[in-house]
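Structure provided below as structure tokens; questions to follow.
Here the complex is missing a single protein chain, while all its other protein chains stay put.
Coming up: chain A.
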Amino acid sequence: MVDLTKSTFEEIEIPDAIYENFLSGVGLGAYILYKYIPKNAAPLGPDNILGFISGLLTGTGSFMTGRWMVVTKSPLTGGFGDANCGGNLSPSIKHCGYDGIFFKGKSKNPVFLFIDNKGPQLIDASKLWGQDTVDTEEQIRTMIPHKKSLSIATIGMAGENQSLISGISHDGGRMAARSGVGAVMGSKNLKALVLCGSRLIKSQNPEVIKTISQAYAKKVKASNLPGMATGAFLPIMGKSMVATDKAIPLDGMMSTAIMKKWGTGFGNTMNMPMGDSPVKNWKGSVLDFPFSKYRNMNPDRVQKHEIKKYHCYSCVIGCGGICDIDKVTNGRFPLTHKPEYETVAAFGALLLNKDLDTIFLVNELLNRGGMDSISAGNTIAFAMECYEKGWLSQTATGGLDLTWGNAQTIITLVEQMIAGTGFGAVLQHGVKKASEILGIATDSFAIHAGGQEPGMHDPRLDPILGIHYSCDPTPGRHTIGAGSYYTYMRLWESVTWAPKVKLGEDKKEEYEASSQVGLKSMANACIKQVLDGSGGCLFGMIGGLNHFKIFDYLNAATGWDKTADDYMSIGLRMQTLRQCFNVREGINPRDFKMNDRLSGFPPLTKGPLRGKSFSMKDMMSIHYQFMGWDRNTGIPTKQLLEELGFCDLDMEVINHG
């Protein structure tokens, strides 16, 4: 634990029981936050804690387990905040001899933390303050010339300005973007974390891990698209996916072929005819942004700029890429990370913007400024709807014309939001804050869940996704679970209580708050915690747990002999602790319900999702019930806390009185 106020360091020994109960990653983070953050601490005050944590499986020889987690009390939602990212920071934390690095207090002046085998030290970062994330990394590498490459996580200007939608960047623009984690780092005057250790990472049964990894890698290696497969077939695939109301459990391994070719960009065009991509601040459909426009986002067009593919640590898929954008940005920036689907959708269809070049530029602006592209895109969409409805005049926007699809305005707004200047000062903290500034009547189309803007996947297509947007202790995230994820994972093959998805099952049943839906959403929530405790990648998980054998990996790495059901109980314990944190901090879980527009109120009148709606309130109730939380309030019950052994762990749990 680094105390930035006192410039002191303390090593905290974590009892083995904590790992057995919460794993590492987000679980260890939840334990530390619950134990060490005083109740009602201000998220941007010195009492808040910011943690960078490796995964339990990271560095053990397991594949798809190299993600690092950031945890803190979120200034965006007021509750448990977490975000995660790939790259190589996760093993670097362990190479320094730690499972997690936590910060409390506030430094007088900007600093960064440097750790190598000799130990930690705080270094003045005054000259780095005001620099973007890419320049900061370059300058730190000049300041600390080292034989071994440095692993760096840093904030940009958005984090320094304590924008509530700012993230933490790594490896030249990869982002742990959600929950406003960058603002917390900025509030502590902490510019960067710089790691350069070389300690060994051990596991109990490396040979077993090697065997599992080889079998997985063999399948991934064999999964390739034929050379003739182009992006043109993706919209056809999208249409075929929604042509039937019957569930068709598919082999997730085959998706890796697509991921290997395009990364997440395959969704740029495939998700449009499905109705998965939100359009026009979630009130439009593909008819408002038809093929003639969305074809510009064809991932083949993105690939034309790609000069290099890359893998995160321990990844065998390699969905990342570096793109040359010198020409499309008129020499402003030479390179950018290949834009993820989320960014393309948030700055494409959501804003009715058909200009791919704008998206390349915005992608790099956000990466360098250190701002979440999902939240930023949603916020601009909200502003454009305000403008369309007459709630905003061109005078109020400082002369900006916020007409849908105005590419130049989008660029200017992103620049202003990062800098906190002009009309960007109104938008820099996300949709909820902007709505509070612009007036209560805008609340009906301020699209967020508990303060956090949702990912670019529509719950009207997949209602279980809406449950996770609304019920996760860190709301609004598309990476927690969905009905589709559940189907791909095939969890029922290893977890005794997980319901099997039968071939030909009616997908319409997922629009009702049934026990099947409750079990599926509970399973999603639990397995995602296991994944986030292990440092696992979402694309390993939804590629199928029949291939990505996370439970076997965990037993081999730790020497435990737990069943899949045991690990799911750990996931439930982790999720429940995060929920307890929120309740302790005064959050009413019901207040995290996503905007009604996302559950089809009012329903869309055209497009593939026309007429689709469901009761989010009932869905939340059924999820709470199956989690063992009070069906009405979402507060974990005493009985569950006892079953999960919170009392034995000497945890001061929430007061039910």
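What we mean here is this: a residue touches a chain if its C-beta (ideal position, glycine included) is under 8 Å from a C-beta of that chain, and two chains touch if they have at least 3 such contacts; residues count from 1.
The rule is short, and it goes like this: contacts and distances are computed from a predicted model.
The chain that is not shown carries the UniProt protein name "Thiamine biosynthesis protein ThiS", picked from "Thiamine biosynthesis protein ThiS", "Probable sugar-binding periplasmic protein", "ABC transporter permease" or "Cbb3-type cytochrome c oxidase subunit". Note on the undisplayed chain: of the listed residues A:23, A:37, A:152 or A:253, the one touching it is A:253.
Of the listed positions A:12, A:243 or A:287, the one in contact with the omitted chain in the full complex is A:243. The chain omitted from view is touched by exactly one of A:95, A:191 or A:457, namely A:457.
In the complete complex, the hidden chain is touched by one of A:98, A:469 or A:488, namely A:488. In the full complex, the hidden chain is touched by chain A at residues 218-219, 222-226, 228-229, 233-234, 236-237, 240-241, 243-244, 246, 248-255, 257-258, 264, 266-267, 270-271, 276, 340-343, 345, 455-457, 478-479, 482, 484-485, 488, 500, 502-505, 538-539, 542-543.
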